[in-house]
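Apart from one protein chain that is not included, each protein chain of the complex appears where it belongs.
Each chain gets a letter, A, B and C, in the order it is written, and its residues are counted from 1.
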Amino acid sequence: MAEIVPYGDTAGDGMVQLSFTLPVPADGRAREIGLEFLRRNGLREPQIVHIGAADREMAFFVAYAKAAHGVDPEAVQGSEVEAPALGFTEVNALIERELGRKIVVVGAAIETDAHTVGIDAIMNMKGFAGDYGLERYPWIEAVNLGAQVPCERLLREAQERSADAILVSQVVTQKQVHARQLTKLVDLLEAEGVRDRYLLVCGGPRLSNTFAKELGYDAGFGPGSTPSTVAGWIAQELIARGRPV
Amino acid sequence: MAEIVPYGDTAGDGMVQLSFTLPVPADGRAREIGLEFLRRNGLREPQIVHIGAADREMAFFVAYAKAAHGVDPEAVQGSEVEAPALGFTEVNALIERELGRKIVVVGAAIETDAHTVGIDAIMNMKGFAGDYGLERYPWIEAVNLGAQVPCERLLREAQERSADAILVSQVVTQKQVHARQLTKLVDLLEAEGVRDRYLLVCGGPRLSNTFAKELGYDAGFGPGSTPSTVAGWIAQELIARGRPV
Amino acid sequence: MSLDLDRGLTEEAFALADSIAAPIMEFAVAHTTVTIERTVARLFGVDGVDELGVPLPNVLVDALGPGLPGGLALPLAEACITRNASPQQVAEALAAGDATLGSDPDVAPEARELAARLAREADRRIVAQRGRRDELIAEHGDPETPWLYVIVATGNIHEDARQAQAAARAGADVVAVIRSTAQSLLDYVPYGETTEGFGGTFATQANFRRVRAALDDLMPEVGRYLRLTNYASGLCMPEIAACGALERLDLMLNDSMYGILFRDINPERTFCDQYVSRMINGRAGIIINTGEDNYLTTSAGHESGHTVVASTLINRALALAAGIPEPQIGLGHAFEIDPDRPGQIMEEWALALLIRELFPRCPIKYMPPTKHVTGDIFRTHAIGSMFNLVGVATGQHIQLLSILTEAVHTPFLADRLLAIQDARRVFEAARPLRDSLAPVPGGPLELRAQGVLADAVELLHRVDDAGMFDAIAEGWFADTPRPRDGGRGREGVAERGPGYVNPFLELWEPQLAGWASG
Partner (left out) sequence: MSLDLDRGLTEEAFALADSIAAPIMEFAVAHTTVTIERTVARLFGVDGVDELGVPLPNVLVDALGPGLPGGLALPLAEACITRNASPQQVAEALAAGDATLGSDPDVAPEARELAARLAREADRRIVAQRGRRDELIAEHGDPETPWLYVIVATGNIHEDARQAQAAARAGADVVAVIRSTAQSLLDYVPYGETTEGFGGTFATQANFRRVRAALDDLMPEVGRYLRLTNYASGLCMPEIAACGALERLDLMLNDSMYGILFRDINPERTFCDQYVSRMINGRAGIIINTGEDNYLTTSAGHESGHTVVASTLINRALALAAGIPEPQIGLGHAFEIDPDRPGQIMEEWALALLIRELFPRCPIKYMPPTKHVTGDIFRTHAIGSMFNLVGVATGQHIQLLSILTEAVHTPFLADRLLAIQDARRVFEAARPLRDSLAPVPGGPLELRAQGVLADAVELLHRVDDAGMFDAIAEGWFADTPRPRDGGRGREGVAERGPGYVNPFLELWEPQLAGWASG
């Protein structure tokens, strides 16, 4: 397939909107500095449509410009987790039929992260947006350890319960703290030589499946994920891996 | 001076915000396509923070990323029109003292453009944001021809009134119609061999001084311009050019 | 939400508006214009252009000569009879230089009959489209108010159609195709599907049809009737109204003064044209939308609320006089006070509520902030959201959505999407406010509304005394003075002479409920 470019007013115009702050005063020279900044970053026909003073020596810009490059969607690898479109009942039936035993899942918001609403949405009874959480699945044993759980403790719990999958939530991303903490868990699993024993899954609003895989996870779930998708993926994956009962 | 980069959360982080629409469905592959689009346009560490369906085959993205290039403000040429910071009284006094006669100014919104609020703000009695318009200046004779004035008519009026300056407003910019119409006027003046007789000034919300100069104008006034700045610049420029009385 | 309005004052306001409308109507019914005559041609089925691209209705009316003696209907019908041809064939022959417009007294009675028959046929087509609309509404459902009204303006009718569909999928109820700059100054209606325009797309009958079909196709998918809009105002009001009637537009911008004030069209011309165009809109079941919002772009919004109110009253009187019933009179007003002005939101709320209460049966149309928004698209978006709140809390009927890039460019696909999403959210989230909050008696909002009404009545008194033509010449509306004999298109106005025949007027005028009594 051919390259596509952004669609603003009409097909093929390539228009993108930008906003940014430069450490210069919002004076008569700001516009040209902003335009030059955009040109240097390869943007074509830039227009600055707003300049506001964000401080004495700080100018906030709103701009429109044409992107110089398109993208060929066919050539792009990677996507969100592809899970079977199964509901609560189907997933349970699948586990019962194919595995014949409960799947054990241990989850937590790890290290410094205290945001539990995301992992709770996936794991707790109540679930998310009308979709029941894993705790409610008769064929899943779900243990949610809550907030700020050190990696060491999470691993210990997983080992003690012979978990099939470890679920990790990371919400705070400032200064890449999530990447560091997620990597810490992978390192720990590898150091203990148990990485292959678990499906390792992470989730959070700033995570993508591709990024999760780069970090060494089996899957990553982004914003708006639902429990049934997660459950469906885990069940499917365990079955595919032919995990012994 | 050194290069500067955008300031998002902290100095030097280079963060910019973008939004754009790509003609792809807002499905599980959209995020990676959006990220790849940003990377291909040279943006670093792109994050897609929102994907919305703008149509069946249209996805709207909001993104943050780091700009790959900074800009050296010192190296940037061009700026808004630099006019003396004179008020109504000073400008009149200056004209009286240095030229000793009224300046004649003819203005219009030309060709297809019917937006007169901008040129009225500069020329009519009432003015703009509490700053009187040129008509009120005792030492300026200001003739506002209004909307949708053909270039030919504007030139004829300028000639008949022996104008010193021609003021042109252009507001509609879709498909570069303003550039075409502004160029038409310059071409006409040059064809008639009278380009040098007039200070040629344009204005409008999407115009900049630099762009105006590229098109062959003496100055261009952007959004928020005030009558006294325009009057001050015209007076100063006529004096500098030593125009005979 | 309800204001404590002085009944005496509101009755005075309506009576004054009727009195102001009367002399205008007297002028209108005594005159015709080139575009009114071209409308006859169009409704007789004449379409297409000659080899120079001149529309055939123009070719016919040009052939009629200055003064438009007797109107086009009879000479055209005579030519049809003499040549045993359709009006279209006559027009084509005329364009080719093979025919003249007959003035053959022998066939006159027959011609009158033919003209009357052609008019009845046209009327049936119009009424059929009206019926079709009713059917489709019954089938697909009518959206809740405020209707979400968006514009498309790419210049290319095919892109417009695509974006109209995208908007409808996102939740738009009404789609307007903005016209290319300066079309309103053309003394003809362009022809065919067009793909080049600036700031908008040409209003042509074929373009109407193109987008109409795109929306009709989508109704089963979106599960509601989708309305289409275009602009009548300009030098061709009745012709465009006729195109709209034939192609089942649902709303049309049709203001009795817009052309005068904002396009420098001659006042006499406009008053004749608006009358006939409105008669057609009325017959077609089309909701007209007036353009009072525009006043606040050339005058200061917080000072000119009363001119908006006065104008809506006059526009309504003139619409009733053209036979349009109140449920089709979409009076316009706007959220257009400088947002940096202290108290702005309260003042906007007051005006919106005032218009709502003055015209409880009219599908009033609320226009978004435009003039005081800037390239700060975040600010514009937030101001637009406030506009949506006021719209739903005061029970507006048609809400033209605010676009975050209003001060930048004609709306991008995604700009419109953001507008629709905001309106949907705010309308649902704030709908119960209308029954939840009431103006405090004597509070700032109620006082503001009462003050604006009082000022409007005062202005109406002055207009009534001066007469409408003089009031306009004085610049009392939109701060834009327009003399009665100035502006474009006056040469196209002619007295309806004693022999003047217009079978459409014969058909429709008697049905008017008697404009003088409003």
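Heads up, the rule we're going with is that a contact is a pair of C-beta atoms (placed from the backbone, for glycine too) under 8 Å apart; a residue touches a chain by one contact, two chains touch by 3 or more.
Please read these numbers as outputs of a predicted model, since none were measured by experiment.
Novice: For the chain that's not shown, point to the residue among C:Gly45, C:Gly192, C:Pro444 or C:Gly486 touching it.
Specialist: Result: among the candidates, C:Pro444 touches the missing chain.
Novice: Of the listed residues A:Glu32, A:Asp113, A:Asp218 or A:Glu237, which contacts the missing chain in the full complex?
Specialist: Within the whole complex, the residue contacting the unshown chain is A:Asp113.
Novice: Of the residues C:Leu418, C:Val452, C:Ala478 or C:Ala494, which one touches the chain left out of the display?
Specialist: C:Leu418
Novice: Of the residues C:Arg83, C:Arg112, C:Arg224 or C:Arg431, I need the one that contacts the missing chain.
Specialist: Selected residue, touching the omitted chain: C:Arg431.
Novice: Looking at the whole complex, which of A:Ser79, A:Gln148, A:Thr183 or A:Thr210 touches the chain that is not displayed?
Specialist: Counting the whole complex, the residue in contact with the absent chain is A:Gln148.
Novice: Which residue among C:His158, C:Arg263, C:His381 or C:His409 touches the omitted chain?
Specialist: Touches the omitted chain: C:His381.
Novice: Just the residue numbers, please: which parts of subunit C touch the chain that's not shown?
Specialist: Subunit C touches the missing chain through residues 339-346, 349-350, 377-379, 381-386, 389, 404, 418, 421-422, 425-426, 428-433, 435-440, 443-446.
Novice: If you put the missing chain back, which residues of subunit A would it touch?
Specialist: Contact residues on subunit A toward the absent chain are 19-21, 52, 54-56, 58, 60, 112-114, 116-117, 120, 146-148, 172-175, 177, 205-206, 223.
Novice: Contact with the hidden chain only, please: which subunit B residues?
Specialist: With respect to the unshown chain, the touching residues of subunit B are 7-11, 15, 17, 19, 48-50, 52, 62, 64.
Definition applied: only the chains that are shown with their structure count from here on.
Novice: Indicate the whole-number Å distance between the mean C-alpha point of subunit B and the mean C-alpha point of subunit C.
Specialist: 33
Novice: Measure off the straight-line distance from the CA centroid of subunit A to the CA centroid of subunit C, and report it in whole Å.
Specialist: Result: the chain centres lie 50 Å from each other.
Novice: Can you give the whole-Å distance between the Cα centres of subunit A and subunit B?
Specialist: 43
Novice: Quick check on subunit B: which residues sit in contact with 2+ other chains?
Specialist: 19-21, 58, 174, 206
Novice: Residue numbers in subunit C touching 2 or more other chains?
Specialist: Residue numbers touching two or more other chains: 155, 374-375, 407-410, 412-414.
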